[in-house]
Structure formats: C-alpha cells, structure tokens
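Note that one protein chain of the assembly has been removed; the remaining protein chains are unaltered in position.
As written, the chains take the letters A, B and C, and residue 1 is the first residue of each chain.
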Amino acid sequence: MTNHELIHQFKKTRAHSVALCAPLAPEDYNAQPVAFASPPKWHLAHITWFFEEMILKKFDENYVIFNKDFSYLFNSYYQTVGERATRSLRGAMTRPLIEEIYSYRSYVDKHIVALLKSKLSLEIETLVTLGIQHEQQHQELLLTDLKHTFSFNPLHPVYHENFNLVQDTNKADGWLAMPEGIYEIGHQGDGFCFDNELGRHKVFLHEYKLAKGLVTNRDFIAFIVAGGYQEFKYWLDEGWSWVQEENIIAPLYWIQKEGTWFNYTLAGLKPVDLDAILSHVSFYEAQAFATFKNMRLPTEFEWEAASEKFNWGKRWEWTYSAYLPYPNFKVADGAVGEYNGKFMINTMVLRGSSVATSEGHERNTYRNFFHPKYRWQYTGIRLVK
Amino acid sequence: MTNHELIHQFKKTRAHSVALCAPLAPEDYNAQPVAFASPPKWHLAHITWFFEEMILKKFDENYVIFNKDFSYLFNSYYQTVGERATRSLRGAMTRPLIEEIYSYRSYVDKHIVALLKSKLSLEIETLVTLGIQHEQQHQELLLTDLKHTFSFNPLHPVYHENFNLVQDTNKADGWLAMPEGIYEIGHQGDGFCFDNELGRHKVFLHEYKLAKGLVTNRDFIAFIVAGGYQEFKYWLDEGWSWVQEENIIAPLYWIQKEGTWFNYTLAGLKPVDLDAILSHVSFYEAQAFATFKNMRLPTEFEWEAASEKFNWGKRWEWTYSAYLPYPNFKVADGAVGEYNGKFMINTMVLRGSSVATSEGHERNTYRNFFHPKYRWQYTGIRLVK
Amino acid sequence: MTNHELIHQFKKTRAHSVALCAPLAPEDYNAQPVAFASPPKWHLAHITWFFEEMILKKFDENYVIFNKDFSYLFNSYYQTVGERATRSLRGAMTRPLIEEIYSYRSYVDKHIVALLKSKLSLEIETLVTLGIQHEQQHQELLLTDLKHTFSFNPLHPVYHENFNLVQDTNKADGWLAMPEGIYEIGHQGDGFCFDNELGRHKVFLHEYKLAKGLVTNRDFIAFIVAGGYQEFKYWLDEGWSWVQEENIIAPLYWIQKEGTWFNYTLAGLKPVDLDAILSHVSFYEAQAFATFKNMRLPTEFEWEAASEKFNWGKRWEWTYSAYLPYPNFKVADGAVGEYNGKFMINTMVLRGSSVATSEGHERNTYRNFFHPKYRWQYTGIRLVK
Partner (left out) sequence: MTNHELIHQFKKTRAHSVALCAPLAPEDYNAQPVAFASPPKWHLAHITWFFEEMILKKFDENYVIFNKDFSYLFNSYYQTVGERATRSLRGAMTRPLIEEIYSYRSYVDKHIVALLKSKLSLEIETLVTLGIQHEQQHQELLLTDLKHTFSFNPLHPVYHENFNLVQDTNKADGWLAMPEGIYEIGHQGDGFCFDNELGRHKVFLHEYKLAKGLVTNRDFIAFIVAGGYQEFKYWLDEGWSWVQEENIIAPLYWIQKEGTWFNYTLAGLKPVDLDAILSHVSFYEAQAFATFKNMRLPTEFEWEAASEKFNWGKRWEWTYSAYLPYPNFKVADGAVGEYNGKFMINTMVLRGSSVATSEGHERNTYRNFFHPKYRWQYTGIRLVK
C-alpha cells in the first residue's frame, strides 16, 4: 500500500468515528449502566490511545505524550502495558472532558499522518492497519453500546431518525446444498486479517444444506407463540437457567404493548416488522429456535465453506462452534498478542458482519465471538438441515 | 411567616442549588458509579419535582405539568406516587438534557412564586417549607455524592480550590460533665422539624462526661498505628466482617504514599492535616475507636441533652443509638409520610450537622441516620466517658 | 450454692441435651442446609468443649485434653481462642463420629464433677453456671435448628409425635395499663445473668397499654387475607425489600393446600390452629402487623417494667428496641467477653422465653437478640397501644 492510500484510509476511519458521535449531546458521552458496554467518550479515547501507545511511542522518537494519565485511563485490556482502570468505572470518569478527548484525537492524528509521510515501514503499515481495524471494531461497539445505554431510558431516546438498522429483509430463500469433502478454512492472501483467522487448514465436512435467508421476526414470533420460552426441551441446560434467572420472554429490546410487539431501535421505539430479519438474540435462543424447527445451527466451517454462495452481512450469525484456536495458532508477542487468543474459552463464534459494521471491515474468514448470553450486537440466526 | 419571607427563603434555597453546580462541566452532571450516590442532574430535577408533585399539582388548578415523564424519572422513593425508575440507573438517563432540567427548574420556580403571592395557606406554607428543607438535604447529598463520584477518578478532580471542607480544627477540649436526671428530648416550638423529631418526651439519663472536641486525624492515626484495624477485640462482629470483606485500613478517601497520609478532598488530593477533625468514618470505625480508647459513643439523648453547652456543626456525629421511633411517633398520611419512618431499622442516628450542610438546615433535635457502614458523609466521632 | 447443688444442676442439664437427641437417627446428627443452623452433633460437642476449654484446661492441672483437634472443630465464635472452623462447614464434618462425641461428653462430665467435688471456688462456680446456661441456650438452638433442617425435607419428618410446640393458647386478654414514671431496668440480685443484663439503671416511661395476650394465628390470617404482605404502607423499607426478594407470603413453615393453612411442626405437618399463638415471624412481620392494627410493638423497657403483671414464656416476643449496651455496660476480659457485646448492632431485642426454652433458663431481664429477618425461633407478637 502506498503512503497516500494508507493516510487516506486512516483519515477516513478517524473521521467516521467523529461522524458517529455527531448526533450526541454532551450528556450522552459518559453513561455506562452496565460493565460490558463502554461510553462513547471512552471509545473515542481508547482507539486514539492505541495509535499513540502502539505506534507513536515506538516509532516517532520526537513524540511527546499528550497526557500521561491517558495511558492509564484509556487502556482496555492489554495487561502487559500496565495497570488498568476498572472496566466498570469507565462511566465514572467525568474528566477528562470531551473537548480534551477531541484535542487528543487531533494531536495523535497529526502525528500519525506526519509519521506515515516521513517513514513508512512494513511494521508501521501493519500496525496502522491494525489500528484502523481496531477503530472499526470500536465503531460498531460504540453504536451497539450506545443503543444499550439508551435502552434503559424509559423515554426511548432517538439517536437518529434514519438509523433504524433492523428493518432489512431477506433477498433470497430456499436451501443451498453443499457436498461432502475437504475444504480449506482460514485467511489467505495479503489483505489484513486478525491472528485468529490464520493457519489456513483443511477440514472435512459431511454434506449439509444451509438456508439462504436468515430467520425473520415472523418466524421467531411463531416460536414465542408456541411457548418456546416455556418449553424446557428446546433449551440447553445452561440456556434454560438463563431464561429462568433473567426472566427472558423475547429478544432484547422487544416490548409488548396491548398485544403488539415493539422494539427499541436507534430511531426510537418502533413496531416490530414481521418481514424483517430477526436481531438481538443470544446463542441460547438461536440454538433453542433451531431445535424447535428440528434443524440446527451451522458450524463456523460450514458457514465459511459456503460463504461465497449466499448473501450475508446484515447480522452477526451465531454458529454452533466454540471459539477455539485453529491448528498452529500462534499468539503474537507483547500487547498485540493479547488481542484474541485470550478469549478462546466459553465463547461461541459468530460469522458474517452486521448492519452496524463499518464499511470494509467485513470478511468471510472473520471470527467474532461472544459469551452465549450476549444479545446487544445485531445477532441473527441462519439454519442448517 | 409572611409571603415575602417565604418567597425569599424559597428563592435563596433554589439559587443555592444552582450555585453549587456552577463549577461543574456538563460531563459531571450524569455520572453514578454506585447506586447510593445520585448524579447532580438527578438531584437538581428531583428537588424540583417535589415542588411540582406535592404542591403545584394539588394547589394550583391552572398548573400545566412541565413534562409528564419527569414524574417517573425524578421520583425518588415515594412509592405511593407511582412506579419508580430504578435507583441504580439514574446515571444512565442521559436524557433529558441539562438545559431541560434548568428549564424545568425555572418553570416550577415561576409557578411556586406565583402561587405563594396569590394564596398562601398554612398547608401550602408547611409544604413549601418542607420542600425547602428537602432541597437543603439534597444540597448536602449533591456535594457528598459528587465527591464520591470524583473519588473514583485517578486524576483526583478538583471541584473548587477553596472547597477543601476537612481542614477545621476543634475550638475547645476537655470534658463536659452532665448530671443525672430527667431531660426533655425532641422538637418544640413553631419552627420547622421533620416528623421523626416530634413527640417531645422525657428520658432519664445517668451522669456522663462528653468530650468538648471531636476526634482529630492525629488521634485516629494513633489507632491505625496501634494496629486498630487488625485487632478483633475492638470491633463489633459485624464491623469486623466489614473490615475483612472490604479490606478497610483507613478512613474513606485516605491514601498512603511513601509513609504519608493524603486524603481526597473537593479541592483535590491533600496531605492529611493532623490537627484537623477526623472525617469519613463508619459507625463501625467510630465504635471501634471508642473501645480502643476505653470510652464509648454518646446516645442521641445524651448528645441532645448537652447540645447547648458545646460547639457542634462540623461533622455529623455517630451516636450509639439506633434510629427508632420516639414514643407516640405518627407517620403522616400519603407520600410525605414515607419520608422518615420507613428507615427505622438497622440504621444508626447521627446528630449535629456538617461542613456540607446548607445554612439554616441544622437543629439540635435533627436526627440523621445511615446504615453503620456508610462513610461518604462528613461523619466524625465524639467520645463519652 | 453448695457443691452438691451445682453438681446436680450440671448433671441435669447435661442429661437433658442427651435426652433431646434420643429421637434422632444417626443420619440426623450432621445435616446443615443453611449456615446459621448448626447440626446436633456440633451442638453436643460445642457445649462440651466450653467446659473443657474454659474450666478444665484452666483449673484442673492434671487434666489431659480429650482430643486436641476438638478445640478447633467445636469452637464457635471465640476468636481469641484460635482459628475457627468455617461456620457453614459444620455439616461437612462427618468425623469425629457420634460415638466419639458421646465419649467426649462422658469424659468431660467425669472431670467436671470431680473438679466440683474437690475444689469449688467462686470463679469455678461462676464459670460452671455460665457453662450450664450456655448449654441451655444451645438446647433451644438444637431444637430450632433441627426443625429448620427437617423443614427442607418434603417428607415432613416427625421428631416426636408429642412435640408439636405451637398449639398453646392465650390465658388472658385485654390490656394492662402502665402509668408514666421512672422504672428500674436490668438484673439485680445474686442469681445468674448474662453481662448484657447488667448495669441496672433507671428509665423514664410515658404511660402505655400492653396486651395481656399474644397475637394468634386467627389474628394474623386476617392480616394475610387483608393483603398485608402486598401493602407497602405497612412495612419498613428494609422489610418490604425482604418480602419482595424472599417472596414471603406467610409465617415460616406455613404451607397452603387447597385453601387451608398447614404448618410444619416437630410433630409433622399439621393444620394451623386458629386459636393458637402465632409463631415463626420476623421482626419485619411483627412491625408490619402492628402498623396494620394501628398499634405498635413495646420497647424492651416497657416489656420489662410490666413483666410481673402478665403471663409470658411461650414465645420470644419481638420488641421495637435495638440491641444496644445498657449504660456502663462492660465487656468481660478474654473469650467469655466475646459473648454478647459483639452483636450490639443491627439486631433487635426479643424478650420473654419460648416453648423450646429449657426449664430454669428464663428471666424477665433476659435479652435475646436476632437480626430482624430471622424466623426460625419460636417468635411472636405482643402489641402496645
């Protein structure tokens, strides 16, 4: 990639984060009602900190740190970098102020651009590209975290009237038949990928049929109406406990008023569109629904093997694959290495990408992963039989 | 009281709440890291809601409610009024915006003043006075809650350079000897008081000696140095569990750096002044310290009986009296009646008032009360022997 | 007291503990479903350990400890004696075996009797008397803990057919009028009492009327039928949370079957006798019931001042007095001093004694105390107006 191209991508990505915050009031930047969803201010600062910490401090010998406290405050996970501010207290950090964060962004942007103009090594290109991808990940989180925070407000705040995000419908239906055989799985080529996609390897798959379309709200309401949430036999034991303890009766953000289902969207509270693709379900719900239909979820290998033959990109799709290392998976040295491998236990793989995914961030080898209970991403269900 | 006097008091109190928020940035208005400490925006709105709900809706027949959602959002406890927004989610309510809250305040102020000008009944006067006292209570909470929120920030934010609040020293020492006899306890006269102060009654007290000064930081450091926090024999069983589970080693907000004690204040992180009066201790610590000194804490009756003979007003002083009803205590009807009596279990009485108490809010019959573990108020220790 | 008398009391008390265990199968000796209720084997061993630890080890220079591990295993609270076995794991201690515990009892009995015969000092007499009273306390706990353990068993085990314990009725009704004045409170005379009863002192009481009878099951069912458990206004805030979180709808051990109330008793599951005195309520329920009746609970001082003028002794009666030290309360030195004073916070006083109290253990100055939520003792309600 040329300097020019990389600078262009960098600037475009950085501008997109700012654009996502344009509809926000200052009051919206800080709130964090649950530990797993971070406030916008933190996201804006953290993705900036990544460029400072991983690139400027190492490759720009004249670089003066913007504010030494930020290393501490805006670090997320990377335990090798130093002590972390407690995750659940991000919302308590009323200072630094929003304008300080925007100054921080400008300062770091200026130095990154200058660095890219003056000396672009492969190592720097690799890290800047990683930083761009990292920022794109946080763009999606910023939106989904914000939706989650807003959802606790009985006023149903509107982020943007044109940002419903859950009204898409399927463009195809029927089943895609895949023959048994050996398939190659994992990333290849020169493009960017995360470490967990590497180690391209062979898997043997038996024949299977994959649905061309995703499960719709109409499909799922049939499950609700049939008493699916009250029927033990459809659920994994752990899923059943989750349903009981959390008193789950519908997908996240759904509210029933006088017999009609509404769902909270970034455009406010809206009636559930029966034709639209279902969103905001946990793995437990996805698995129970598949069992109810006498079908199953695909493995991540089945999904990837067929991924060029169907449309995807609206929902993160739950697979019945645990998130585990590929053969010959290697953890990178240092802080960057803490990125993905640390979570390879008790999480399930999601494939595809979602309506909230930033442009250019999707890949058919991408492995997203969450604990099976989480629902605040734009998650959906594709069936296999 | 004349209309004029009451309007003056009302305006003065309302203005003081706004003045307390003058040093705040918009980012500071919303944060709530722990459920028991509410954000400034909520306090500002809730004390306004009280005037709207308890007075304007009942006595001003032309009154148009400012915003019906606010009844729900800014109610605190009063379960008879309707469903409450979950207390721990006050910080999640990024909307309504700060400016809407200030508009709400102005709107209610205008109508209350108009009401007071037009028709002042005893009932209205009583409720407006209650509203003023209620707002003063929340002024103290606003400051102490804010200090608590700021204390989680490793940057040690400064609320105001001149607002240290913990540097006062004792003006007297020695012991005040009180003879045995029957004393009258509880409020008398026409002035305002809360329901829990009523039912003036007689108590018999045996002779006792009360310290004229409060325990200082120097006194308490002697307890720490003597291993007081590690010595089971000084502690109540429940206090000992609290020390173990919470890993308590010093008063709240104290940090030791290279052998020196610092404490976080609203003026930032400052060295602990040895001569200053101790602050931010729990009842457990107060009781353990008294045991360590072979003394005890006063009962609330001993405190009140002697209260005209010593200086108080810098710290809320823990007593060894549980917060229980006085003989013939009557709960008021309706929402106002939920005010105090509901908490007469497992809380201990504090007497006096503190450096954060609004002017005119202190009384020698005032009964504050908290669970024995709480330390975020400006609490202190007075000994008896 | 003569040697002979003390030996007689000692033997009688020791034999009673064994008699209480006569109906038990070996399987019953060990179970502990909840941390606060100890298994019979532990009670039998612990009350024996008290005599060994506090008396034989100190006053019998030839005494050989029965088994050094028992000091650790059967200590209850006394932190000055050494490390304690975790309270909630008493049920896990399948060894030592029951027969070893009975051997331990015989061994200690033999040595105590020998000691009392050979050299009876005032100090020894005092400690043996304390040990007897301590064993009597545990006799009541043994029964109530066992009932609680049995209550988890859907088979409703019968301890003894003749041991219903909750069928007593009131012998008197009406109200006892007490005039205002100064009353003396606390133990006097040479008889045994606990440290928390000492410091006889004066209190001033305003006039009051005390019910001669206790609240009956019929009275309390009226509260249930009137929706008392669903009506916030009757409850303390903390009591209301308890009702909600624990889903409380009736006194402990009550089960409704086809419209009829049954209660689990030590004689098995029995229909609730409407005329019998109510049992197994928490302080929260007692206070809510009194509020429902527009009355209140007595203070412990009101109870004691009138205690010679009414019948008591069937239920431990909740008072609206927190368990706090009397004026001039002194904690005894050493392990014995950890007995009572350590719990003087967040517990409420119960006065009287119960159907499960061992003969000779009741006194009108006795101060029992529990956290307001507990119901497994034979607790009841006496009203004041």
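Keep in mind that, in the parts below, a residue touches a chain if its C-beta (ideal position, glycine included) is under 8 Å from a C-beta of that chain, and two chains touch if they have at least 3 such contacts.
Since we're looking at a predicted model, the values are computed, not measured.
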{"item": "Interface partners of the hidden chain - shown chains only, full complex considered", "value": "A, C"}
{"item": "Contact partner of the left-out chain, one of A:Tyr107, A:Phe192 or A:Phe343", "value": "A:Phe343"}
{"item": "Of A:Pro23, A:Pro154, A:Gly268 or A:Pro325, the residue in touch with the unshown chain", "value": "A:Pro325"}
{"item": "Residue numbers in chain C that touch the chain omitted from display", "value": "25-33, 41, 69, 72-73, 85, 89, 91-98, 149-150, 152-155, 157"}
{"item": "Residues belonging to chain A that touch the chain removed from view", "value": "77, 79-80, 182, 201-204, 206, 208, 232-233, 235-239, 283-284, 287, 296, 320-322, 324-325, 327-328, 342-346, 348, 372"}
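Please note the rule applied: only the chains that are shown with their structure count from here on.
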{"item": "Intercentroid distance (Cα basis), chain C paired with chain A, Å", "value": "58"}
{"item": "Geometric centre distance via CA averages, chain B-chain A, whole Å", "value": "44"}
{"item": "Residue list for chain A, restricted to those that touch at least two other chains", "value": "none"}
